[in-house]
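Shown here: the complex without one of its protein chains, the others still in place.
Which chain is which? They are A and B, in the order written, and residues in each are numbered from 1.
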Amino acid sequence: MAQIIVENLRKRFIVAKRRKGMLGALAGVVHREHRVVEALAGVGFTVEAGELVGYIGPNGAGKSTTVKVLSGILVPDEGRCEVQGRVPWLERIEHVAHIGVVFGQRTQLWWDLPVVESFDLLRDIYRVEQKDHARRLEQLVAALDIGGILDTPVRQLSLGQRMRCDVVAALLHGPRLLFLDEPTIGLDAPAKLAVREFIRELNREHGTTVILTTHDMDDIEALCSRVVVIDRGRIFCDGSLDALRARVGVERRLTLELESDASLEIEGARIVEREGPRVVLAFDPERISPAALIARITEQHPVRDLLVENPPIEEIVARLYDDAREETS
Amino acid sequence: MFEHLRLYTRYFAVSVRSQLQYRASVLMTMIGHLLVTGFEFFGMWALFDRFGQLRGWSLAEVALLYGMANIAFAFAEAAGRGFKIFGKMVRNGDFDRILLRPRGTAFQVGAQHFELVRLGRLLQGLAVLGYAVVELDLIVSAPRVALLGSAIVGGACIFTGLFVVQATVAFWTVESLELFATVTYGGVETAQYPMAIYRDGFRNFFTYVIPLAFVNYVPALAVLDRPESFGPQWLAWMSPLFGVAFLWLCLQGWRVGVRHYRSTGS
Partner (left out) sequence: MRAYLAIFGARFRALLQYRAAAMAGLVTQVFWGFVRVMIFTAFYASTDAPQPMTLAEVITYIWLTQALLRLLPWQPDTDVEQLIPDGNVAYELMRPLDVYGLWFARAVALRSAPMLLRCLPMLLPAYLWFGMGLPASPAAAVVFLVSVLGAIVLSAAITTLLSVSMLVTISGRGIHVLSISVINLMSGAIVPLSLLPDWSQPVLTLLPFRGLLDTPFRIYLGHLPLDAAAGAIAHQFLWALGLMLLGRMLLQRALRHVVVQGG
């Protein structure tokens, strides 16, 4: 049986409208107007144990609402949802004992305490056996390299250090399912790589299912074999990254460093960027192969350096969101 | 049950250790709280000095009520502080994390903070109670001590319940209504004086809606061997029952609040 089953999930929020000006504020005391926001309009997907899924969408699409329902915080209006065989919001305590959640923007650690004391407290809260706790702690501390900061109060940690500790905290009770919400936000490059590598290992070696919600497309590209795109409360797209690329359009990029500033016009390619001798061209590999295009260019212009690559994933996703908007409107 | 107690002790240790990092400040503030309540008692003393008695109650007798009420309230204030800061938690989104832990929400919110400085009021309450016992020449017998103890337990439960109610409001409105400070701090001020001096409507509210009379006035009558009766003698021993029942009711209200939070998403 799939680890996560979601079917026709619906949730609407009633938001009070704010009135403008003094008269509006006074009127607002007497009578409040409301509008209905449909955060989830029939979301459905399944996730098997051991998958590493990216869950993306524009702001306000319903990502965090979905995660809140899946983690048991929020009760939906309609629909079916089962995680590890339980309905999250009906069996809250049982359910949360078997999942881990990391919020990139809020720490779950106790601010004034040394890190290790937060871990000890969590051990008692989650009722973990002492030897299991010790074993897991040792592995996680080594994997995320936080041995040196275990005795440091959380408020003295850097963002990268704190994030690594939060990941450890979320895994101390050995959950088979991990939700990560913006885990690399604000981190410097080495920290990002460390966290990414850890997640990859966790998923590959231990089979922990990971649901990753993020705006950082590099994370998605580096980690996720499968991406689910949500927009305006509906699943727009669900498949591999390559399938996503294919869906949006198969343009590839050719970046050139020419010898001169001469203007460039090549049939079969359009100019995306131009700065002095540096040119970025977009072309459709179905119509013209990279080799042919390069040949065409070098016939007319001496080239100092070149690079062929896929368009940045941000662009793919942005295009995807635009298409989603068109489709749903 | 014991497992919860063990976890509570851990939370308690964490909270206290965190506060003891600022030892000097804690001590000063505790003395401050001690003196605050001391000044209030001076006001009461001054009135007795001038008027002699309060409807047949002497200063020492009222001091007994005063001591009991303040000791009970001090415990509730110290232990229930988590509920006080709860409003901020909801606004920050920190309550979500509470929901993500495999423990009861009220337990977590209540256990998260034990405010040491509130024990300043405890010291003052004990001092006033001590004065009352000495001044009244009360024999410190086991039943008397048990009666006082059970009354204080009941009182602490009621005041804690009121703090829970105050926190529950935060699920609905952002402003933790000052309204409820009325009932908590107003409640302890009311309990410091004999219920007999209050108007009927007022007295009934603090007897039947919030059973403060049963955890303070009625046991005091028994301890002081006073002639007034408020029902059968054994009622004086029922304080913990009233307290726990009231607290239980308040916690039901809390659950309604949590349900509301989980369906509206804060």
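One rule holds in what follows: a residue touches a chain if its C-beta (ideal position, glycine included) is under 8 Å from a C-beta of that chain, and two chains touch if they have at least 3 such contacts.
Note that the coordinates shown come from a computational prediction; the quantities given were computed from them, not determined experimentally.
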item	value
Visible chains in contact with the missing one	B
Absent-chain contact - pick from B:Thr9, B:Asn92 or B:Thr182	B:Thr182
Chain B residues touching the omitted chain (full complex)	22, 24-25, 27-29, 31-33, 35-40, 42-43, 46-47, 49-56, 175, 177-179, 181-182, 186, 189-190, 193, 197-199, 202
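We adopt the following convention: only the chains that are shown with their structure count from here on.
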item	value
Contacting residues of chain B [partner chain A, same complex]	3, 6-7, 10-11, 14, 17-18, 21, 92-94, 96-97, 99-104, 262-265
Residues of chain A that touch chain B when the two form their complex	11, 13-14, 65, 68, 71-75, 89, 92-94, 96-97, 99, 101, 103, 106, 108, 110, 112-113, 117, 120-121, 124-127
